[in-house]
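With one protein chain withheld, the remaining protein chains of the complex are depicted in position.
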Amino acid sequence: MPLPLVKGGQSEQDKGVTKPVLSLDQVTIRFAGDSGDGMQLTGDRFTMDTASLGNDLSTLPNYPAEIRAPQGTILGVSSFQLHFADHHVQTPGDAPDVLVAMNPAALKANIKDLARGATIIVDKDEFTTRNLSKVGYETNPLEDGSLESYKVHGVALTSLTVAALASLALSRKDAERSKNMFALGLLTWMYHRPTESTENFLKTKFAKKPEILEANLLAYRTGWNYGETTEDFSVSYEIAKAKMPAGKYKNISGNSAMAYGLIAAAERSGLKLFLGSYPITPASDILHELSKHKKFGVITFQAEDEIAAIGSALGASYGGALGITTTSGPGVALKSEMIGLAVMLELPLIIIDVQRGGPSTGLPTKTEQADLLQAMFGRNGESPVAVIAPSHASDCFAIALEAARIATTYRVPVFILSDGYIANGSEPWKIPSVDSLPDLHVDFAQSQEDFLPYLRDPKTLARPWAIPGTKGIEHRIGGLEKADKTGEISYEPANHDFMVRTRAAKVAGIDVPDLEVEDPSGEATVLVLGWGSTYGPISAAMESLRANGENVAQAHLRYLNPFPKNLGEVLKKYPKVIVPEMNLGQLALLLRAQFLKDVISFNQVRGLPFTTAELMEATMKVIHV
Amino acid sequence: MPLPLVKGGQSEQDKGVTKPVLSLDQVTIRFAGDSGDGMQLTGDRFTMDTASLGNDLSTLPNYPAEIRAPQGTILGVSSFQLHFADHHVQTPGDAPDVLVAMNPAALKANIKDLARGATIIVDKDEFTTRNLSKVGYETNPLEDGSLESYKVHGVALTSLTVAALASLALSRKDAERSKNMFALGLLTWMYHRPTESTENFLKTKFAKKPEILEANLLAYRTGWNYGETTEDFSVSYEIAKAKMPAGKYKNISGNSAMAYGLIAAAERSGLKLFLGSYPITPASDILHELSKHKKFGVITFQAEDEIAAIGSALGASYGGALGITTTSGPGVALKSEMIGLAVMLELPLIIIDVQRGGPSTGLPTKTEQADLLQAMFGRNGESPVAVIAPSHASDCFAIALEAARIATTYRVPVFILSDGYIANGSEPWKIPSVDSLPDLHVDFAQSQEDFLPYLRDPKTLARPWAIPGTKGIEHRIGGLEKADKTGEISYEPANHDFMVRTRAAKVAGIDVPDLEVEDPSGEATVLVLGWGSTYGPISAAMESLRANGENVAQAHLRYLNPFPKNLGEVLKKYPKVIVPEMNLGQLALLLRAQFLKDVISFNQVRGLPFTTAELMEATMKVIHV
Amino acid sequence: MSDVALTKKDFTSDQEVRWCPGCGDYSILSTMQAFLPELGIARENIVFISGIGCSSRFPYYLETFGMHSIHGRAPTIASGLAISRPDLTVFVITGDGDALSIGGNHLIHSLRRNVELKILLFNNRIYGLTKGQYSPTSEQGKITKSTPLGSLDTPFNPVSLAIGAEATFVARTVDSDRKHLTEVLRAAAAHKGSALIEIFQNCPIFNDGAFDIVKDGDTKGAALLQMVHGQAIKSETHGLVHDGASLKVVELSTVSESDLVIHDAHNEDPSYAFALSRLSASELDHVPVGIFRDISRPGYGELVNNQVAEIISKQGAGDLTALLNGGDTWEVE
Partner (left out) sequence: MSDVALTKKDFTSDQEVRWCPGCGDYSILSTMQAFLPELGIARENIVFISGIGCSSRFPYYLETFGMHSIHGRAPTIASGLAISRPDLTVFVITGDGDALSIGGNHLIHSLRRNVELKILLFNNRIYGLTKGQYSPTSEQGKITKSTPLGSLDTPFNPVSLAIGAEATFVARTVDSDRKHLTEVLRAAAAHKGSALIEIFQNCPIFNDGAFDIVKDGDTKGAALLQMVHGQAIKSETHGLVHDGASLKVVELSTVSESDLVIHDAHNEDPSYAFALSRLSASELDHVPVGIFRDISRPGYGELVNNQVAEIISKQGAGDLTALLNGGDTWEVE
C-alpha cells in the first residue's frame, strides 16, 4: 500500500528519528553504480539536501567515457563522491567513509579507495553468480570474508524497492529504476538530511508522469523508513552546520559558475556575449548552460569545428562583442592558428580550456593540468597571451569576470585553464550581489580623423577597439606584421622587432594582483605553490600539516601569464618550494626558467585530483629531508 | 652587328682581360632590382660560376611577399646576395662590397646596408624623375652628391643593352629584359668569373627560343666587353680558390638538401617516401623538389590542408612508409592535434617546419627561429617529440637522415626546425658517397602469436612498428590512453601515469651525440651557444673575435630535444653563456629551466639573419663587462 | 591467406562492445562481421580507420587492423594509407558529426579524388558521444542540449553533398536491415575508388526513433523507395515518375508501372542521382535507399601509383648516386 504523499515540508525531526544519534565533524560518501543507475542524480540530490542544511561540501562526479558502457561491468561504473563537514571543506575527500555500491562492479571498482573500517552499503540482490563472474569475483565478497575489515550492510535494495512499489501499475523493470531513490532515502535517514527539497524536486521533475513520481517518492520514503526501522542500522549521524560567512548560497559546479561569470561579464561590460563553441567533454556544459540564457541577449553558436568556433568568436569580438570560445585540450590544438591571428589583431578574446587527460584523445572524462605550456606556447612565432586559472569550482565565476577585464582592457586573448575536476565538481557558493561585481565598462574608438588603429594607450599598450559601424575610422587589419601606429602591412625589420617586443611587453605589463602567501607561523621554510584545481587538495593538506604542528607556507597562482610581480620575491624567501601539478612539471618549468629557482616538482598524471594524504606525504618529505 | 656565338668553352683569359687585376680574399655582392628584373636568376648564375671557380660561398635571396609588387616601388625590390672568398665562408656577408641596383627603388632599399667606400653600380637610365619620385627621391642621388662616400658607377644599362640588341627582331620591351645579363656580364668581367657555364645554361634554357637566346648571350657579352673596354672600370679583381676538402661539390640550397636527404633516407631505410604537404612559403620548394623524383618511388600528396597533409603522412607511416610532412609555422599550428595522435600511436613521423616570421601570417618570406617552443609544447597534454635543427643549408641533407634515424628507431614524431634563411640560402656542398650514408634499416613486427603492440624494446623503449598486411598481428590502436603492453584502451590512473612518463622517458632517452665545443685557446670564459641557422653568423663572428685576440668558445646545438647528455657540463664549465636567437629567447628558456643557468640572451626578431658585426659586438660586451 | 574460409567469428575481436543497449551500431557491426568473410580478403589486409564518436569505436570490435584516430580526420589518415598501400582494403567509419561537421572538408576531398576508401557514415542525426548536441544532419528546430530553443541550421543532405563533391559511389541504407546493408557493402567493395554509404542509425539515448518511419513494419513499406539498378524506383505504395525536368513521387495506383523511372545507378551525369537525393530531406516520408550512383572512374591511389610506375618504366628507377651528383658540380682536388 503506498504511503500517502506528503503535503508540504516535513523535516527529519517530524518524521521522528528514534535511534541513537552520533555527532561527526565530516563525512565522505561515494555513490557508485551502473551508468544507468542514476548515481549522478542521487549524488546531486544528496548534495543539495546537505548544502541546504548548512554543511560545507565538495563533490566529485566520475563517469565513464562511454555513454552507457555494458551493464554490470567495471567500465560501466559511474560514481559520485561528496564530502561534507561542519567546517570549511577543501576537497571531495580522499577516502570515502561510506560507499554505496549498487552492484558487484561498483564494489570492485571502488573498494581499493576505502580505508579499513569504512562503511559499505550494497544492493545484495545484485550479487548474483552471473554478475559476480562478470567482474571476475570468483566467490561472493559479501560471504567470503574478504570484506571483514569493513562495516558491510547488505541491503536487498532491488527487491525491497520492487516490493514497496508492488501496488503500482509498473513493470518490474520500471519499478527497479527507483532503487536509487531507496538508497537516497536510506542515506538521508542515516545523515539526518531534510527530505523536503528532494520531494519537491521529484514532484517538479515528474509533474507529467504521476506514476513515476509516486514510484520515486515511495522508494525514497521506503529507504528512509528502512533505516529507521531495521536492525541493520543502529545509529544515525549528525553533522553540525559549518560556520560560513552570512549570505545566500547555492551549490554550483565549475562549468555553471563559468557560464554565470561570462553572463555577468557581459552585463557588467555592456557587451553582447557571443560564444562560438564546438562540443567536447568536459567543456560542453558551458555551451549548454549559456544556450539556456538567450534572454540575456547571449548568442551561442555551435560551429562546425573548433576553428570555426574560435573564428566566429574573433569575428564577433571584432564587431564589438565579448567573444568567447570554450573547449578542451584537443580543441585548443586546433584553435592555435586563430589564436595567433587574435594576437596579431590585438582584439579581446576569451579562450576557455577545460583541461582533460592527454595527450591526443587521452582520457576525455578525467582531469589533468597538462595544457599550460600549450596555452603559453602553442602557436607559431612569438605569440604572447594572458593565462589565468580558477582555483576551485565557484572561483570560475570570478575568473570569468577577470578574463573579461584583461581581454577588454588589453585587447588580448586570455586563456582560462579550468579542468575536469573543477568543471564537474561542485561546492557551496555565496551568491554575490550584482553591484559588488567589477565594472567592466569598455570604450570603443570614436569617429575621428586620421585614425591610427595601432596607436597604443601608453599605460596599457592596448590599441583602440575600433569596431565596424563607426564612421570615419574605416581601416584594414590582418595577420601580416603591421606597422606601429598605422597598422599597415610592414616588412620593415626594425618595425617587426619593435612590434614583437611591444606585444610581449603588453602582456608582461598586465596588471595582476600580488601573490598572497599563507604562512601563519611566519616561520615556514617550505612553500607549497600550486595553480588551478589543486587548490583544494593542497589547502586541505596544508591545514592538516599545520594541525600536526608543521610550519608550512602555501600560495596559489591564479595568474600564470604574466606572473604576479612579487612572485620572484616570494620564491626567494622560501628555501624550498614544492610545486604540485597534475602534469610532468609545466608550471615548474616556467618558474625555473624565469626565476632560476630550483623548485621541487611533485607530479602525478593519473587523471585524478591529488589526495590530501599524497600531498601531506610529499610535503613532509621535503620538510624533513 | 651581333657577335658570333661562341663555340665551346672560352675562359676569361682567352678573352684577354687587359686591365690591372687586384687580388682580394673575399667579396660580397648584392644584386637588387625589381621583382621582374630577374635578380634571382642573375644571382644564381653568378653563384654557379663562382662555385665552379673553387671559391667558398654563401648566398641569401630576399624577395617580397607579393608575387609581383608594383614596378619601381621599394616593396617590389628583390635582391640576391652572394659572399665568396678564398677561405671558408660562414655567411652571405654583412654589408655588400658591391651593390648592383637596377633602379632607384633598389638603390633606396639597399643603400643603408652598405658601408662607406662600397661600390655601387646602377642603371642610370632608370633614374628618371618619375622613377625617382616614385620612391621619394626629391633629387637624383647620382647627381646630388649624396652618394659621395661610395664608388658609384652609373652605367646606361638599359640603353646599352637595347643598342646592342638593335639588330635583333625584338621589341624594345623584350630587348630591355636582357639587361640583367648585361649586368651579369659586367660583374663576370669584374671578378674574373668563367663565362662558359652561364652561356651553356642560357643555351639549354632558351633552346627553343633562338631569338631570346641570342639576345641574352649578346647582352651578357656586351656587359663583359663593357667592363673590359670603358674607362669607367679601371681594375678587375681576382679571388683565389678556397682550400676545401677534396671531392666533388655542388651548390645547394637548404630546401634542396632537405629533399635530397629525405630521398636518401628512404633509400637507406628501404622505406617508401610519402610526403603529405600543403604549400606554404618558405617550405613549398621541398614539395616541389620531391615531386620531381617520383622515379625513386616517392609519393608526394598535395593535401587539402595541413591537417590532411600530416594525417596522410601518419597514415602512410602506419602502413610502413617513411611519412613526412613539410610546412611553416602557421601550418604547424594546424598540425598540432595530429602530432598529438602520432605521439600516442608511437609511429615514426617527420615534421619539417621551415620557420618564417610570426606570429600569425607574420612575415612569410622572412626568416625567424620562433617556433621552437611550439614544436616542444604546442599540443594538449604531455606530448613529447624529438626536435632537431640543421645549422646551415647543406646540413639539411644530414639532418633529414638523422630525423629518419630517430623517427624509425624510436617510433616517435621528429621535428626538423629549418628556417627561411637556410632554406633559400645556398652554399657549396661536398657530395657524399652513398655508401658513406648511415644504414637506416628498419625491422617491422613479424607475424606472431599473442602480439603485444605496446611491448617495448627495453633499450629504446620503442614499441613494435606493426604494419597492416602482417598476418596474425592484427590489432587496434588509437588516441585514447592505452594500457601498457597490450595497447588496449585503459582509463586506469596508474597506467596513465606510467604511460605519460614512459613516453617522456623514451624521448629523453634518444641517443644523440655529445655537444662539441670549439674553444681553441682552452681559456675562454664566455661560450656562445646557438642553434639552427645562426651557425654561420656566429661562427663568422667567433672567427673574427679570435682573430682579434679574444678567447671565446662556441658550441652549436643540432639536438633541441633531447639535449646532448653533456650539455649541463658544458654550461657549467663556462661562467658566461651567450645564446643568440632570432626570437625572444626560446632556447634560453629551455636551458634556464633545465639547467638553472643564467644564460645571457641576445635576441633580434627582424626577419633577417644576424650580422657578424652584431654578434661580435654582443659578445664583446659580455667578454668585457 | 589461409585455405580455410573465414567466418564471422574470425572477424570478431576480443574487445567488449561498449555501446548503449539498443544502439543501432550493434546491428551494423554484426552485419559487417558477417559480411567480411565474403570478401575473401585476409584479415591482415583489411584496415578500419575511424574518427571520434560512438560510431568510431567500431574498429575495436573487428579482428582486422584498425585505428581509432581523431575527430573528423579519419579520411586523411586512410587516404595516406590507401595511397601508399594499394594492397590493403581500407574502410572509414564515421558519424554525422565526425564526417560532416568537423570532418566535412576531408570527406569531400576524398570523394572528389576518388581515393580507394569505403566510407560508412553512421547517421544518427545527433552527437552521441558528447551526449546529445545537434549535428549537421539534425532537422531544423531540433531541441538538444545546445539548442534548448530549437536548432536553426538547415541540415546537410549527405547524399546531395557527396554528389556535389564529385563522388563516384553514393548509397544509403538502414542500420537494422542487414540484408540491404550487406548488398550495399558488397557493391561498395566492388567499386573502384571512394564509396560513401550513409547508414540511418538509431541512437536510442539521444535521438530515439529518428528513423522509426523507415524501420517500423507498418510504415517502412511506404517510406522506403527502393533503388535497384535497372528496376523501377518505388516503395510498396509509391513510385517515382518524371515531372518535366524533375522527379516526383506519386501513388502507385495513379500511374502505370511503365511510367516509373527505371533506376540507372551508372548514369554518368550526376544530375540524375542528385535529383534522387532531393526526394527526401529531414522528413522521411519517401526515402530512396540503395545505390544512388555508382560510376567508374580510376581510383586515386591507382593513378598515383601508376604515375610512379610509368616514370620508372620510362626512365628507370632512381639512382641516388646519380641524383646527388647531378646538376652543376665541380671537383676540388
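For reference, chains read A, B and C in written order, and residue numbers begin at 1 within each chain.
Heads up, the rule we're going with is that a contact is a pair of C-beta atoms (placed from the backbone, for glycine too) under 8 Å apart; a residue touches a chain by one contact, two chains touch by 3 or more.
All values derive from a computational prediction rather than experimental measurement.
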Across A:86, A:199, A:228 or A:337, the one contacting the chain not displayed is A:337
Check each of B:304, B:368, B:474 or B:497 against the chain that is not shown and name the one that touches it.
-> B:304
By the document's definition of touch, the residue of C:156, C:169, C:200 or C:292 touching the omitted chain is C:156
Among the options C:10, C:166, C:183 or C:285, the absent chain makes contact with C:166
Of A:276, A:348 or A:362, which residue touches the hidden chain?
-> A:276
Considering the complete complex, of B:28, B:360, B:391 or B:418, the missing chain is touched by B:360
Chain A residues touching the chain left out here are 48, 51-52, 54, 197, 241, 244-251, 260, 263-264, 267, 272, 274, 276, 293-299, 301, 303-305, 307-321, 323, 337-338, 340-341, 345, 430-434, 468-480, 488-489
Absent chain, residues of chain B that touch it | 66-71, 73, 75, 278-281, 284, 287-288, 291-292, 294, 300, 302, 304-306, 330, 360-361
Determine and list the chain C residues touching the chain excluded from the picture.
-> 101-105, 108-109, 112-114, 136, 149-150, 152-157, 160-166, 242, 244-247, 261, 269-272, 274-275, 278, 297, 300, 303-304, 307, 311
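As a convention for this text, only the chains that are shown with their structure count from here on.
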Distance from the CA centroid of chain A to that of chain B, rounded to the nearest Å?
-> 48
Between chain B and chain C, tell me the centre distance in angstrom, where each centre is the average of that chain's C-alpha atoms.
-> 44
Chain centre separation in whole Å, for chain C relative to chain A (CA means) | 39
For chain B, write out the residues touching at least two other chains, lowest number first.
-> 337, 340-341, 478-480
Each of the following residues of chain C touches two or more other chains, namely 52, 68, 70
